[in-house]
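Shown below is the structure under consideration.
Here the complex is missing one protein chain, while the rest keep their positions.
Here is chain A:
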């Protein structure tokens, strides 16, 4: 394996899930401070800043001013909820190219406080696809539901198999005091929840909440000097998928492309991974992603996730041990950053003892931003404790 270009030296997940009493910029600042404190670095050390569409104002112009940073590199790549994993990959590239030494990545959102629900707050005018979708009442929910329906049709995937994904997340969330949903659910509980956009039920969906998170990415020499466990980026892959000009195929995601790029770069295979943070906007998001990343054959995701196979200490692959977006936290309707944070906790041995995977050296984090049903961005990171 090549020498890693960069390490994740600091992570912070905002404890709030409802931020009526804070401004959006303030949430960004609080998570930034938290991640820098975690890394043992200071505000003055930051020379690269990364944010996406959740940041207020004109991206880095507003935020670098507000945060009082002095930077020589900025990046505002926005691929929805997967943007922050793309930022980690881009930060590593920028560090390798000598463009910055300490990259700060922030995410925050307050959809509850602002009454936005699951909306992304996008400006819809001039978007080329919107006139051909908005009149039909498309929403994140029913677009993912069409992915689930097609998967069931092609592969015989069942509602019970999807329910197992929520059940596994709930087993982990019971140990997380900050989780929105801490109740351990059974398959029967999930199947008894109301259909919201069939075949998806209420419990197939992630939580909606305010919050945020931040990451500090730095060069290996700096990371090693901080006296913390060192988590390196071993591989990364980014890919997009959409309606392909009308050749729609809802049976797979862009993870089919981002996954192999990341695994190849790291020189490992899915068989080497015992912990994975998988973006979980909906249960179907996890199932399709696991197939596309190669944890099982296409179409066999339902069998793979069933019977507790994703529960830490029980199954083959521990996933989302913080409770994930399905039960704990999906800040600003963009959950990607929490995927990296829990993977880093696992690699440091700082996850909750009840869900910590023992002797863990490799972890995967995957983000899916936008909608699997129309257009989305996938980002896969392979992280290693060195």
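The rule is short, and it goes like this: a contact is a pair of C-beta atoms (placed from the backbone, for glycine too) under 8 Å apart; a residue touches a chain by one contact, two chains touch by 3 or more; residues count from 1.
Methods note: contacts and distances are computed from a predicted model.
The chain not displayed here is annotated in its UniProt record as "Zn-ribbon domain-containing OB-fold protein", chosen from "PEP/pyruvate-binding domain-containing protein", "Stearoyl-CoA 9-desaturase", "Zn-ribbon domain-containing OB-fold protein" or "Sugar ABC transporter permease". Across A:62, A:138 or A:160, the single residue that touches the chain missing here is A:138. When you scan A:18, A:37, A:70 or A:153 for touch with the missing chain, the hit is A:153. Among A:19, A:250, A:310 or A:326, only A:250 touches the chain that is left out of the view. Where chain A meets the chain that is not shown, the touching residues are 124-126, 128-139, 141-143, 145-147, 149-150, 153, 194-200, 243-248, 250, 374.
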